[in-house]
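Left out: one protein chain. Kept in place: all the others.
Chain IDs A, B and C follow the sequence of writing; residue 1 opens each chain.
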Amino acid sequence: MTLPEAAEELVRLGTGFHNRGWMLGTSGNLSAVVSRDPLRLAITASSIDKGRMNPRQILEIDNNGKVLQGAEGRPSAETLLHLEVVRSMGASAVMHTHSVWTTVLSDYYHADSGFSIEGYEMLKGLDGVQTHEHREWIPILENSQDMAALASQVRALLAERPKTHGLLVRRHGMYTWGKDLATAARHVEILEFLMEAVGRRRMMEPT
Amino acid sequence: MTLPEAAEELVRLGTGFHNRGWMLGTSGNLSAVVSRDPLRLAITASSIDKGRMNPRQILEIDNNGKVLQGAEGRPSAETLLHLEVVRSMGASAVMHTHSVWTTVLSDYYHADSGFSIEGYEMLKGLDGVQTHEHREWIPILENSQDMAALASQVRALLAERPKTHGLLVRRHGMYTWGKDLATAARHVEILEFLMEAVGRRRMMEPT
Amino acid sequence: MTLPEAAEELVRLGTGFHNRGWMLGTSGNLSAVVSRDPLRLAITASSIDKGRMNPRQILEIDNNGKVLQGAEGRPSAETLLHLEVVRSMGASAVMHTHSVWTTVLSDYYHADSGFSIEGYEMLKGLDGVQTHEHREWIPILENSQDMAALASQVRALLAERPKTHGLLVRRHGMYTWGKDLATAARHVEILEFLMEAVGRRRMMEPT
Partner (left out) sequence: MTLPEAAEELVRLGTGFHNRGWMLGTSGNLSAVVSRDPLRLAITASSIDKGRMNPRQILEIDNNGKVLQGAEGRPSAETLLHLEVVRSMGASAVMHTHSVWTTVLSDYYHADSGFSIEGYEMLKGLDGVQTHEHREWIPILENSQDMAALASQVRALLAERPKTHGLLVRRHGMYTWGKDLATAARHVEILEFLMEAVGRRRMMEPT
């Protein structure tokens, strides 16, 4: 995949997520591996308006986050987390969205460090899941502005739970990923759906 | 109806349902009878991205689910359920959506094996219903990955309740159908509306 | 206003209301006065799919509901209610929508025969209202399939409360109107907004 190809696809996906209210304002960032060896990542520039994305705002970086190509801006502050997920999971694309429901659940279940989603057919949209009887644990990390520390927590978490498909950062949003761009984008829709369903189900019987 | 005509219409409907959040990710599937004798069904291929459907992903199958025409993919895993509904109800189109509200209600009312919707004017949008005083029972089946077993439960259920317009599979979604494509598509909108209304009404007075 | 002008505008408005989820399936109907003396009303044909409206589905009727012009279908079953509102209020356009929130509130407040909305700035969008301190009473009528009886209740209600801007029919939806098409369409948006706000506010402090 070339940088222009990745840029076109990330802009299309980002605009769609913005329209659904999952990346409002300048929130969220998306990346895709354009080369594995050496590692080259296409990633959204920092602080861009997700309602007006254009391909010039997609940058190519190396495995240290250094910009190699790209017309506008600097890489997202969360670049370290994207690189960590790419390395830990062998992912080819990483998506970080900020929807209302993921934000609400990341706070509601924070004291338990996560929550499980089980018995939903939609779980089969997660890569490698064959049955709705699957139990998916959604880990929640405390938010931090220290990206190196957060990346290190992500690494430890994913080493301990290598079958994870997505994680939440408290009052912040969701990270998910995939073996290719289409899988990562599908994981966004699947997990956003499941979290809205879990949240509304909970509200039918408030504790 | 020819396969290309059915394909064009199923893509249009599927894209619209995706945009409303009723078929996110790869969830959901749609079918339409293209010939009655012998039975030929146009059906969405398995695992396609509902946000990027194209007519090549609509397959023509026979009454055993064998693919006769179609460029991409294999038939949906739920083909058996579509065929069962076509045979049991004499339906000409079957729609399976995965919205948040149908998913939530399919779980909330599961212990009762269903719930009734009564007194809503919107019920008159269901084929053959003449008054809001109609009581529509929405059956809920336990989810299963054994499609033959699930199809057999659907057959028994529809034999017992032949006036059913739609059913839920627990934590999975809704099946509805109609005597033609337009009726089936209208049933999706009517039932999705009614379930959101029932769900929100319940939340006004939580038990 | 000619029939083609009214038809174009009603199709534009109806499609927009459908897209917002306020006229799903075949629900809802819209009308506009094309001539006052003799009375001629442009009105949506019965049972049309609100997601695929076209101008041929707008009919011209006289003050008895008899069709004078129009290519497709027969007038909406609720024609009598439209004619009643036009006569009682001197309205030039009548809009009947079926949103989830109006449906839910029409049931929730039914025992009180209505509810009041007071103190909202958005009330100033209602024709003739100058301050948010206005108290708008939203009457709720029991639903019925006897349109003559329902029209007669509407007449009595509007005679008693001539400053009403909209009313609900239980588990059915909303009627609103205006001195011209733009005012009636604005009333739809204003009242839909207010009812969602009232409903969500109530849910913040369930009784």
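Please note the rule applied: contacts are C-beta pairs under 8 Å (C-beta built on N, C-alpha and C of every residue); 3 or more make two chains touch, one makes a residue touch a chain.
Small disclaimer: the values here were computed from a predicted structure and weren't measured.
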Contact list for the unshown chain, restricted to visible chains | A, C
Among the options A:Arg40, A:His82 or A:His98, the absent chain makes contact with A:His98
Sole touch to the unshown chain from C:Arg36, C:Arg52, C:Arg161 or C:Arg200: residue C:Arg200
Among A:Leu24, A:Val129 or A:Leu157, residue touching the chain not depicted = A:Leu24
Which residues does chain C use to touch the chain missing from this display?
-> 16, 20, 119-122, 125, 130-133, 182, 185-186, 189-190, 192-193, 196-197, 200-201, 203-206
Missing-chain contacts mapped onto chain A | 21, 24-27, 49, 51, 98, 100-101, 103-104, 107-108, 143, 145, 169-173, 199, 202-203, 206-207
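The criterion applied here is as follows: only the chains that are shown with their structure count from here on.
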How is the touch graph of the chains shaped: line, ring, star, complete or other?
-> line
Mind pulling the chain B residues that touch 2 or more other chains?
-> 203, 206
